[in-house]
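I have placed the structure first, in the form of structure tokens, so that the comments after it can refer back to it.
With one protein chain held back, the other chains of the complex are shown just where they sit.
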Amino acid sequence: MPGNSFGNIFKITTWGESHGKALGVIVDGCPAGLKISEKDIQLELDRRRPGQSKYTTQRKEADKVEILSGIFNGTTTGTPISMLIPNADAISKSYENFKDIYRPGHADLSYDEKYGIRDHRGGGRSSNRETVGRVAAGAIAKKILKTMKIKTFGFVSQIGNLKCEKIDANYIEKNPLRIPDKSKLKEMGDLIDSVRKQGDSIGGIIEVRSVGVPAGLGSPVFEKFDARLASAIMGIGGVRGFEIGLGFSVASMKGSQVNDIMVGKSKGKVKFDTNNAGGILGGITNGNDIILRFALKPTSSISQIQKSINSKGKVKNLQVKGRHDPCLCPRAVPIAEAMVNLVLLDCILENKLSTLKKIV
Amino acid sequence: MPGNSFGNIFKITTWGESHGKALGVIVDGCPAGLKISEKDIQLELDRRRPGQSKYTTQRKEADKVEILSGIFNGTTTGTPISMLIPNADAISKSYENFKDIYRPGHADLSYDEKYGIRDHRGGGRSSNRETVGRVAAGAIAKKILKTMKIKTFGFVSQIGNLKCEKIDANYIEKNPLRIPDKSKLKEMGDLIDSVRKQGDSIGGIIEVRSVGVPAGLGSPVFEKFDARLASAIMGIGGVRGFEIGLGFSVASMKGSQVNDIMVGKSKGKVKFDTNNAGGILGGITNGNDIILRFALKPTSSISQIQKSINSKGKVKNLQVKGRHDPCLCPRAVPIAEAMVNLVLLDCILENKLSTLKKIV
Amino acid sequence: MPGNSFGNIFKITTWGESHGKALGVIVDGCPAGLKISEKDIQLELDRRRPGQSKYTTQRKEADKVEILSGIFNGTTTGTPISMLIPNADAISKSYENFKDIYRPGHADLSYDEKYGIRDHRGGGRSSNRETVGRVAAGAIAKKILKTMKIKTFGFVSQIGNLKCEKIDANYIEKNPLRIPDKSKLKEMGDLIDSVRKQGDSIGGIIEVRSVGVPAGLGSPVFEKFDARLASAIMGIGGVRGFEIGLGFSVASMKGSQVNDIMVGKSKGKVKFDTNNAGGILGGITNGNDIILRFALKPTSSISQIQKSINSKGKVKNLQVKGRHDPCLCPRAVPIAEAMVNLVLLDCILENKLSTLKKIV
Partner (left out) sequence: MPGNSFGNIFKITTWGESHGKALGVIVDGCPAGLKISEKDIQLELDRRRPGQSKYTTQRKEADKVEILSGIFNGTTTGTPISMLIPNADAISKSYENFKDIYRPGHADLSYDEKYGIRDHRGGGRSSNRETVGRVAAGAIAKKILKTMKIKTFGFVSQIGNLKCEKIDANYIEKNPLRIPDKSKLKEMGDLIDSVRKQGDSIGGIIEVRSVGVPAGLGSPVFEKFDARLASAIMGIGGVRGFEIGLGFSVASMKGSQVNDIMVGKSKGKVKFDTNNAGGILGGITNGNDIILRFALKPTSSISQIQKSINSKGKVKNLQVKGRHDPCLCPRAVPIAEAMVNLVLLDCILENKLSTLKKIV
């Protein structure tokens, strides 16, 4: 309820602030018997790390993970896995000038209203740096899902007004924008360059897909699979919209166009002629791929001078210097994948208990 | 975790199937001392009730609520409030013909995959009828929020391709479509009539706003106010997309366009020049109105003949007779309001514990 | 958190007051596929029912259970099971005379302090009648556990200073005191008769055992199997002490006397030479029988005149008439069994997720 935990069975709790000593995560509920090493975790953290290209913040963080508990002889023991990532390159003085000014688009005001105090350095707890813990935990979930042949991958499908037109899954991790359409790389890169030079930023859309997902995941009513995905994704900083399958376009369609028709069964798995529902029926997976999209707002920290107020309500001019991503999208991909994997694993674990046949 | 509960402090659990004996809800965690009666609850249930107009299902249900516990001398006592709504007009035989055929767009297949058994009558637990419990619980939340001068209202902003162009809050409850723009009533009504005559259905978009919301609600990281709203709304049957504030349109915008600028403080409340964020910064309310929208798919039950399969995978022709709403939107408005009110109240209660100053 | 729910996976929520319209329980998380009927539930409710003998309250309640949801064609569907038990023989006027006087030993004062209002009739929510919901839910757990060959039984081992000396499990349900030692029946019955004639009441001790319990149940640290049992048992009205295995007698013993020595393994099950630990090591079951005991205080409602105060603090004479058990023990047996079965089932379900081997 204090909001720093996620998951019912494979439960994670993240902690830490942008400019504190360290950040970390506890994974409680990881089944015993999984071979996992710091290297497995590091691989995913490196995908999220700042400073990967000119399109991301220049803050230099090794984001070197240390596992402190829960693993014995390279294997999980069923006890809590504590992972710690030290902060190295925090330049808190960049934030001194506006420590009492509310940065537009940031949580400065709302944290002050809630708690009456906040760690202003680098955005404190509301910083994107908090997501290192999620990605570290997601790396464990990913490894378990791999044993079940379930794979999640995300990509940037739109930046500003520019949209990708084809999906080459192999290209995604080979370009710094994590787009799946090579033909758009130059144009999109130029757009980001241009807004950065203007001291501005730009929004975008990310799509995430999971393949190999079994039918039957999710629970009726309030813990629908899509409701859990929505909560997981909207919990990422800067997300303003979430959709599944056809998403918002269903608004202008007819039932006869939207319903996915089942055409047969093969090896116990139902076949559909379409996947308009994004793999979910009545909140429970139907065996189709999961397809979701979300919209990320342009980075709130821009170097243009903006007006704002201080905590007393006095109007001030503000220039947010620091080091910021001109577009949040590329680095949000591994974060979103981690969240989707955490939901998937949790629902798979829950599903083991859904019928007497599986239990007795 | 089994998915039938919602809320952390003001916690509700719904139960019941479409054609079972009754449906109901337990509200656990309602503070003592609230004056409330069955009449307060009935008012909201009547707004959700089927058979209100020719645009909704013709199933006749009085949806008469009975309070069984938790209220003494017209006042809540702090103990669980149990509310029961009997089922009256269930015509189960409409469902006999296709009890073993998976209706396209419905949860029949996915429930079977999860549980190996399902109550096929009227969709069982996955029926929209389950939401009577949510609306009954939401009515209590609404009454508490009213004492705090917080008000939530929703309306249908789009049906098919037709969009409302102005918002007259007073008009919403005066028309059967719950649209806020009188000039669109005929056109939208005609559209629904026309799809119904085709044995088809149509999607739409609903907007919900909350006014008078204090700053500071919601929690960092995983229980962000918008993440909780997203989960609440995506948990309503047929929702395919959710957005907050500017929503998906942020994807093509710049930071300098999206950031809401704070321009001063008046009576302890910060003033903004815009509300692009929909009242939420970093997952915590900023004192602006909450504005959200969601897309509803066209009703899956259509009377056109569709192809599908039975549980053995054999292809079958299917005609879903029953009685169904040609457009889910009008009746979804009170359901969505109920869910938003439940989130609001829960976050307000949590917020009472956020600082030592409020506690000691 | 509002306190009316129990269990993590097989989760129950009880509701209702002693003199309200009805009482009930929601079981959320029951696996699909269990054959169960109202008759199975009624059997256990009848064991708890008032008016069974001269040793219990003379209130006449049929305690007739009605299942309202979650069962289809006699089989659980995985959706919430709602059960309702109407109140019939509530004589609220017995309580009118002292509705503003705090009955000694009862929750009248403490509820008033917490909630500022209470349903004084028959003790309202704090009445022992609330436990019908627990017993109804426990009956479902019992039926599932039976398929796993796990059996729980309880008995009264002490009333006042009188202690049973032998355990004849077959005798327990054949006598109204639920004692396992026929030779003590007359003496114990006479004791209860005698205190009742004095307008007084008497305490006692109950022992509960579970046989066929697999090793590995319970979780480290805070959800130890014994911690969960303790919480379950201390949650029964009037319990003042709980112990497991040797219990309090370990205080005066040495390690060499208390340690249970493992002497071999047979059919995958470890054999011990003793069971001093009551079947639990480090909070996790070891395969031995579970053995616990708890102390019940003498019924607080006695017909002797007692002094007390009203809500304003004024001293008053009070005679609690109503109809009360002179000894709480016999009827507490099925309640305690229900709670133990609920803990057992929940831990068994959790255990299915403890290792990767069981999951993949």
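So that you can tell them apart, the chains are marked A, B and C in the order they are listed, and the count of residues begins at 1 in each.
Note that in this section a residue touches a chain if its C-beta (ideal position, glycine included) is under 8 Å from a C-beta of that chain, and two chains touch if they have at least 3 such contacts.
All figures in this text were calculated on a predicted structure; none of them were measured in a lab.
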item	value
Full-complex contact with the absent chain, from C:61, C:226 or C:337	C:226
Touching the absent chain when the full complex is considered, from B:9, B:65 or B:244	B:9
Hidden partner chain, residues of subunit A it touches	1-5, 8-9, 11, 13-17, 20-24, 26, 28-29, 32-33, 66, 68-70, 72, 75, 77-82, 84, 114-119, 124-125
Interface with the unshown chain - residue positions in subunit B	9, 29, 31-34, 76, 78-79, 144, 147-148, 220, 348-349, 352-360
Residues from subunit C at the interface with the omitted partner, ascending	1-6, 8-9, 14, 102, 104-111, 113-116, 125-126, 130, 158-161, 195, 198, 200-205, 214-224, 226-235, 237, 239-266, 270, 277-278, 280-287, 295-302, 304, 306-309, 312-313, 315, 350-351, 354-355, 357
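Basically, only the chains that are shown with their structure count from here on.
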item	value
Far-end chain from subunit B, centres as C-alpha averages	C
Separation of subunit B from subunit C, taking each centre as the mean of its C-alpha atoms, in whole Å	39
Averaged-CA centre spacing for the pair subunit C and subunit A, given as whole angstrom	45
Approximate Å spacing (C-alpha centroids) for the pair subunit A, subunit B	26
Multi-partner residues of subunit B (each touching 2 or more other chains)	1-5, 8-9, 14, 114-116, 125
